[in-house]
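Excluded from the complex is one protein chain; the other protein chains are retained at their positions.
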Amino acid sequence: MKQKKGFASDNWSGVCPEAMQALNDVNPAHNEAYGELDDPVTEAAIEKFRQHFGDDIAVYFVYNGTAANVLGVGQLMRSYHAVVTAKTAHLNEDECAAPEKFVGCKILELEPDQGKIRPEQVEPFLRSIGFQHHAQPKVISISQVTEMGTVYRPEEIRALADFAHKNNMYLHMDGARIANAAVALDSGFKSFTVDAGVDVLSFGGTKNGLMFGEAVVFFGKEKARDFEYLRKQGMQLHSKMRYIAAQFDRYLTDDLWKKNASHANYMAQKLSDELSQFPQLTITQEVNANGVFCIMPPELIPQLQKEYFFHIWDAETNEVRLMCSWDTTDEDIAGFVSLIRERIQDYPGNELLV
Amino acid sequence: MKQKKGFASDNWSGVCPEAMQALNDVNPAHNEAYGELDDPVTEAAIEKFRQHFGDDIAVYFVYNGTAANVLGVGQLMRSYHAVVTAKTAHLNEDECAAPEKFVGCKILELEPDQGKIRPEQVEPFLRSIGFQHHAQPKVISISQVTEMGTVYRPEEIRALADFAHKNNMYLHMDGARIANAAVALDSGFKSFTVDAGVDVLSFGGTKNGLMFGEAVVFFGKEKARDFEYLRKQGMQLHSKMRYIAAQFDRYLTDDLWKKNASHANYMAQKLSDELSQFPQLTITQEVNANGVFCIMPPELIPQLQKEYFFHIWDAETNEVRLMCSWDTTDEDIAGFVSLIRERIQDYPGNELLV
Amino acid sequence: MKQKKGFASDNWSGVCPEAMQALNDVNPAHNEAYGELDDPVTEAAIEKFRQHFGDDIAVYFVYNGTAANVLGVGQLMRSYHAVVTAKTAHLNEDECAAPEKFVGCKILELEPDQGKIRPEQVEPFLRSIGFQHHAQPKVISISQVTEMGTVYRPEEIRALADFAHKNNMYLHMDGARIANAAVALDSGFKSFTVDAGVDVLSFGGTKNGLMFGEAVVFFGKEKARDFEYLRKQGMQLHSKMRYIAAQFDRYLTDDLWKKNASHANYMAQKLSDELSQFPQLTITQEVNANGVFCIMPPELIPQLQKEYFFHIWDAETNEVRLMCSWDTTDEDIAGFVSLIRERIQDYPGNELLV
Partner (left out) sequence: MKQKKGFASDNWSGVCPEAMQALNDVNPAHNEAYGELDDPVTEAAIEKFRQHFGDDIAVYFVYNGTAANVLGVGQLMRSYHAVVTAKTAHLNEDECAAPEKFVGCKILELEPDQGKIRPEQVEPFLRSIGFQHHAQPKVISISQVTEMGTVYRPEEIRALADFAHKNNMYLHMDGARIANAAVALDSGFKSFTVDAGVDVLSFGGTKNGLMFGEAVVFFGKEKARDFEYLRKQGMQLHSKMRYIAAQFDRYLTDDLWKKNASHANYMAQKLSDELSQFPQLTITQEVNANGVFCIMPPELIPQLQKEYFFHIWDAETNEVRLMCSWDTTDEDIAGFVSLIRERIQDYPGNELLV
């Protein structure tokens, strides 16, 4: 028997009906391949990005977040540069060394606090500037939402951007869950990206109801010079481009992104509230968006996973990650909580475990 | 006003109804991401490949043909190796140096005849073996269908494979249009791939009615050792893997691949037959599959392109490429031919041009 | 006026007379280039390595330590692998991302203790094995002498090698100062390299009296398969190979390496003893070889540097590095100590500073 819908990741969910409809709608007839020759579908989608981010942007679609991150930072670097990011950043930990391979660069890790980094942590790396034996810091990369489910406030981003620019560096944002961040901040995308000084953004949608594709958005068109070649060489140029473009066009229309992300965030909050009632569980990170991090009694974990799959985040501390999605339901949460209630009685309060 | 459906490329066409239906069918509910944890959708698709190619294979889905080619040959090489291929090969000419970038290797070009290469052409490169100043030939790569619309016969492939293996090399096949080749050869896939000695195959579907995704198929599982890491590092691991897998599952069921390709090939033959009637036009390559190459009076070309777009293949000789697709109709061809008839009267016979 | 000979680095020293003589001796007449065609000079040098390390080795000369390290580990890795090393390792900090660029790999840092790492620190990275999102740990790299002037004991190396091999990994040793380590351990090279389980060694001499060149030594010839191509592609094949080979031949004859390194180590011990008399100075690392690490009153540093140049190691703690060389003299040390004595009176004891 198939498992129930779990909390493994927001990319375990399917494609939301509106995005699927958009794919069906754009299907008939022939269409310019590769987004070339002023392909109207691609153009229309990019126009939507302009509505959200302003006119001085350049937008390129790629296949996934790995590529958006690697190519986005790669565009702004040469191989002897370094990108500074949180130890926990997807770019650092979960890309199987794709940045090192494609860009040839070094990644300099910072110990994050609640998934976030601060300018003063980057400062020591400035000493390497001009020293030919060291990779030269060139890009600061942050994730919004962070990998720990927290959200940078616009002023935190602005501080990082100002620091970067003052030191001849750039600020990159991994926006795999950018819609969830916007909802958390109760704002549009602009205030915490281009208006906060971000130079290049990986704009994702797959974790929020789309099928595939990610947009690399440069703030300041000149930063994107020749990026089409880097994309192609990075094996990221889709021939039937319209199928990525159409999804993003729809996603940025009628606040579809907001609808999906609001739901996911709301569900995470609800889940977090429910879990808080159990003294045996400890919520470890602020729940800003659609993820809940929680320390559980170790023996409980596999029992829950059997019915509602989720990932262990830190095997040493028994911290697990529970992700909500655009399609998480009240029943999913109720069922999960009820299962916890049933099984948790055997365990002492968490305070006794730590 | 929008152009009529033209002959630009088989990737200008949309997604065939069966593939689109498969995407809709696989959509509801949650599913294991990344094809991990024995994701049943991915497993089912791979099982279909086994039915076509036998059991000793390893199948990995990636996003597109560029990646399938680059990662497929890259798996079998180290950076100091070389891949030998036709000058016209997509791998050589149309990947914006993606193989050089990702693999670090050299591409050694051969002058093809009708898009094809022969073992004796590779022979001179064997002199480099053991000479430390030269990249070491390691992979021969052929395209089936070739970029010139021709199809290798199984014995031609076998000869290349035998030559490769005798010299401690591998044979790679770029099967972006492999279904069209199978139809042209009136056979299944096996006879001219694994049975002919191919080591790794890029199995494409996007040019034959699918939306995105390509399969890298290794013949001999051991050749695929650790390939999952190369795929991830190559930025080609799709999170919502089911949407690639489901397409290929359907594509390999009930001969959908054959239905689409048969239609495209048939239309190309029909188009070729029609064009042959004009003495001003010269068909330059054998029409084995779904492409027709033709030299046209240069002034005619833009007139036709305005209504039916297609690409100029060789600007020096005025050779154009006309691609048919799974959805090319009798009306498309009739309309195009009629337009040619209308405009071509002003031009002398082609023999006068050459 | 030119500075006095300082303590900046052992690579500020010149070429020892014996090595210079060897260069002059090998000069007349023509000689096979690239070490090819059984070049007798190169063969003779390699034979010397066999006398020190045993017969089942493969030796390749490259230009410098950066290359020896990068190519040595690169030979044993594919791009999706990771090398685990101390944060302070030259490979990690001082190669301007050369390993990332050339190998494409990730470097996983460990916090060293006195410059050294231990197997249990590597253990957590084993969790990444088999997880396709993470670079796969494949090589452990240590420096002998470490960047902090300390020396691994053979049993410490054996423990790392056993751990590596048990987990299908390799052990690499950066031996830029391997002669100083051998002297410190009062042994030949074999006991703490091949006999301790090291798989590949960067064998340096430039810091101990040679002009240029470094040897990559593989223990187990089969590990070096095709390495000549990697060396060439790594831009490290010297045409006039004899001038590297002749230096190493001489270096490994009549214990020249030992003579030079013994002197340097002895001078460092002497310097350390002298510095210990000043309560305002704190020796921070065990002095095992030819480097002395010392915390100084910050205002004192530039005063000393003006006459005897040396590098600040850690600007935050005012820790400086003082390197002795094969040609450091008693006068150098006496003069330096006397300068310290003269200037240090103005400063309180160091215990007041910390």
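In order of appearance the chains are A, B and C, and numbering begins at 1 in each one.
Basically, a residue touches a chain if its C-beta (ideal position, glycine included) is under 8 Å from a C-beta of that chain, and two chains touch if they have at least 3 such contacts.
What you see is a predicted model, and the numbers here were worked out from it, not measured in a lab.
Novice: Check the options B:Val26, B:Ala135 or B:Ala261 and report the residue that touches the missing chain.
Specialist: B:Ala135
Novice: With the full complex in mind, choose from B:Leu37, B:Ala97 or B:Ile129 the residue touching the hidden chain.
Specialist: B:Ala97
Novice: Which listed residue, C:Ser128, C:Thr193 or C:Gln236, touches the chain dropped from view?
Specialist: C:Gln236
Novice: May I ask which residue of A:Arg118, A:Lys190, A:Lys232 or A:Lys259 touches the chain that does not appear here?
Specialist: Selected residue, touching the omitted chain: A:Lys232.
Novice: Over the whole complex, note the residues of subunit C touching the chain we left out.
Specialist: Per the touch rule, subunit C residues meeting the hidden chain are 5-6, 8-9, 11-15, 20, 23-24, 27-33, 37, 63-67, 70, 95-98, 101-102, 206-207, 211-212, 229, 232-240, 243, 309, 325, 327.
Novice: To test your reading of the contact rule: which positions on subunit A touch the chain that is missing from view?
Specialist: Contact residues on subunit A toward the absent chain are 34, 36, 78-80, 104, 132-133, 135-136, 226, 228-233, 237.
Novice: Against the chain that's been left off, what residues of subunit B make contact? List them.
Specialist: For subunit B, the residues touching the absent chain are 79-80, 82, 93-97, 100-101, 104-107, 109, 124, 127, 132-135, 315-316.
Throughout what follows, only the chains that are shown with their structure count from here on.
Novice: Just to be sure I understand: the centre of a chain is the mean of its C-alpha atoms, right? Then which chain's centre is nearest the mean of all of them?
Specialist: The chain sitting closest to the overall C-alpha centre is A.
Novice: State the pair of chains with the top count of C-beta pairs in contact.
Specialist: Answer by contact count: the chains A-B.
Novice: Could you tell me which chain lies farthest from subunit C when each chain's centre is the average position of its Cα atoms?
Specialist: B
Novice: Taking each chain's centre as the mean position of its Cα atoms, how many Å separate subunit A from subunit C?
Specialist: 41
Novice: Which integer distance in Å separates the CA centroid of subunit B from that of subunit C?
Specialist: 51
Novice: So what's the Cα centroid distance for subunit A and subunit B, whole Å?
Specialist: Result: the chain centres lie 34 Å from each other.
Novice: Any chance you could list the residues of subunit A touching two or more other chains?
Specialist: 95-97, 101
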